[in-house]
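Would you mind keeping the following structure in view while I ask a few things?
What you see is the complex with one protein chain gone and the rest in place.
Labels run A and B following the written order; every chain starts at residue 1.
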Amino acid sequence: MYDLVIDDTGTGKLTLKGDLTIQHVQELKQSFQDVASQAKELHLKFTDVERADLAGLQILCTAHRSLVKGGIPVIIAGKVPAALREASDAAGFKGCVSDDDQSGLWTGG
Amino acid sequence: MAVEIDTSAFTEEAYELLSELEDSLLELEESPEDQELIGRVFRAMHTIKGSGAMFGFDDVAEFTHNVETVFDLARNGTIPITKDLIDLTLGARDQIRAMLDAAAGGNAADGANAARIIAGLRALTPGADGSPPAAAKSAAGKPAEKEDAGPHTFRIRFKPHGDIFANGTNPILLLDELRELGDVRLIPFLDDLPHSLAEIDPERCYVSWEIFLTTEQGENAIQDVFIFVEDECDLNVRMVDRSEALAEDGPDKRLGDILVERGDVDPEVLEEVMQPLGERLVRSGLVNKGKVEAALTEQQIIKEKRESKKQQAAAQSVKVPSDKLDHLVDLVGELVTVQARLNQTSATLNDHDLQLIAEEVERLTGELRDNTMSIRMLAIGSTFNKFKRLVRDLSKELGKQIEMTTAGAETELDKTVIDQLNDPLIHIIRNSIDHGIEPPDGRSAAGKPSVGRIHLSAEHSGANVLIKVTDDGRGLDAEKLKRKAIEKGQLAPDAELTDKEAFQLIFGAGFSTAEKITNVSGRGVGMDVVRKSIDALRGAIDVQSELGQGTTITLKLPLTLAIIEGLLVKIQSEFFVLPLAAVEECVELTREDVSATHGRHVINVRGSIVPYIRIRDRFEVEGDPPEVEQIVIAEVDEKRVGFVVDDVIGQHQTVIKGLGKTFQNSEEFSGATILGDGTVALILDLQKMVRFVEDQEHVEAGISG
Partner (left out) sequence: MAKTIMTVDDSSSVRQMVGLTLKGAGYNVVEGVDGQDALNKLKANPVDMVITDLNMPNMDGITLIRELRALPAFKFTPIVMLTTESQANRKADGKSAGATGWIVKPFKPAQLLGVIKKVLG
């Protein structure tokens, strides 16, 4: 469900696909932990996400907080698909709470 | 696609619910405060109404609806549970039964009786003026919910339990369903969401919401949305725009009143801190920001509904994610360190202009620091208040009489510490109530007052906060604890333990001395959880107990992230910091002074004899003391004690850094700090030092006096 490539400059490119849902949050957590341990910067791509639920939003939010706190900038690459945007709106997440409005996870891209 | 309607399923269920309803009502008469019972009564009626409508029992549904509407007021605390209310509800239950019997071919139910019951119930509702609008309307055959013309706004607090995902629930869909009922505003609470990947269990739910729903529908429609998750969430639904709040001539609901009504703040507390309320409450740590924010939303909605043209002068609070605050505190910590360096440098350079700037920076840093810390600090009082209810409920359940007193409710602690203190304190208090305090007859037999006492207190002690739970119960039996531990194989049979060590056994996993297992405690879980939680906070637990007299459990918690004012002192080339709050004065100690007391460690300070501790000796600092040493006189455990150092450098703002494992056992240090030039200074825990010396040397000269 995810595709992680880390190049030799330490830039991690993580592409999330399909379902960002409870069934996949453990893999998702693992992928972010791989990023935390191996990358210096993360380019996160949501384009192929088809579904998202609360558990998916939670792990994204924690991953974002955790990575940024650990000095790994998170850059949203490409468009945030409607499925993800709708889920975050439905849950009332206005921008990622750990960040300001400009670089919030949901408002980016 | 017609499905045959089998009404027997409904009548069977309804009969069962009615007998359950009767049981619950009778129990409720005994304990009218029991929310659980009130909920059960309400649900039984709700189900009868709902299924009744589905199976074509419209008369039953409508009658039940009217009863339920009144009972709902009792459920949300608007009207009390009185004998009248119970009598009438029991009458209603019989009436429903009669209606069902009638439908099954029995005698027709007495319609006049139904009207009498409804009228009686209406008379119990606030604003009932004896006129029969309700009865008239119900006679017109319209459910009461729709009579209150126009939409209403409800405040819904929805806190899914952590394991809610495990049965396939997707809470977002419930929010979507609410949106179908009307206009929704959501405030998500993400405070519990871990900030680190290592800590999150991604299959648990950490989010909760406060939802404002403006809808034409009644409260039951909202309850129905959550019907599948009743046991997997905390849910509180309340109408926030009752007619009295919307009265044209009434003033806007005050923020304080809303907070009190919502149960977020104690009315007495409110008295103390009038105006400007939102800021004051937050600043004094009595209410957290999110709560004030949500109350503000509530206030705002009421306002909008009144179409008030008046604009509020300014927003009274801003919601800030707590990790932003953490970051701010870190930055301030760094700033304080840099500022100390600036002071030192400007003093060394002896540049007047630079010193002026340094002083200005010092002042600003101080204010910034105080402000920042106060944002994160909350008074522990609100937590204490919660326990009053716990004590009351538990003592009732166990047939004990217990009075709880508190002290130090204003003691401030870092918010994260307070949050994590809740569970351990609940366990400790439960334990005191269950195992500690004897039943009234047992107490009388032991010559104690029949009412037991639990005292909950908080106080600052250097860089720590001490939270004590004291009971005057039966105390811990060290021998019994040892026997039990040996029995369980947790202790070698020949182990030699002091009483104090034996008391620590209660924190072992699966340890319980309760002879019988009660609902309250005694399952052997709990106290080990307490220790784990306190360890996680880098705190310590101390147990003191006297058999037959009572037990005191003391939690010593660090003020995490705290910055304290310290007095920086020097011995040889070592630096130490003494908490300034305890320091009273500094006096000189000459060789003559020492010989005048014949080597006894006391000094005469303006006529009073003060014992002192030589830090040099205590920590075996190499080298010779100077001709004239300095004694820092501090108040420790309400006594004056001197601490001898070579030199007093001056006041020093200190960012406390935790000590590594190496120093974990050196109790006399409460932390370390980094000075402007990068040197490390250890922060002394004066209490611990004094106690240590008392124990070690039995310092003669009256530390006890």
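Note that in this section contacts are C-beta pairs under 8 Å (C-beta built on N, C-alpha and C of every residue); 3 or more make two chains touch, one makes a residue touch a chain.
Remember, it's a predicted structure, so these values are computed and weren't measured experimentally.
Participant: Which listed residue, B:26, B:166, B:596 or B:680, touches the chain dropped from view?
Facilitator: Hidden-chain contact among the options goes to B:166.
Participant: Touch as defined at the start, partner being the missing chain; which of B:23, B:94, B:176 or B:419 qualifies?
Facilitator: B:176
Participant: What is the set of subunit A residues that contact the non-displayed chain in the whole complex?
Facilitator: 21-23, 50
Participant: Using the touch rule from the top, list residues of subunit B that touch the missing partner.
Facilitator: 1, 3-6, 9, 12-13, 16-17, 20, 47, 51, 54, 165-170, 172-174, 176-177, 203, 225, 227-228, 231
The rule is simple: only the chains that are shown with their structure count from here on.
Participant: Can you check how far apart subunit A and subunit B are, centre to centre, with Cα atoms defining each centre and the answer in Å?
Facilitator: 33
Participant: Report the residues of subunit A in contact with subunit B in the complex, numbered from low to high.
Facilitator: 22, 25-26, 28-29, 32-33, 36, 53-55, 58-59, 61-63, 65-67, 69, 87, 90-93, 97-98
Participant: So in the complex, the part of subunit B that touches subunit A is made up of which residues?
Facilitator: 165, 170-172, 175-176, 186-188, 190, 193-198, 200, 202-203, 205-207, 209, 321, 323-324
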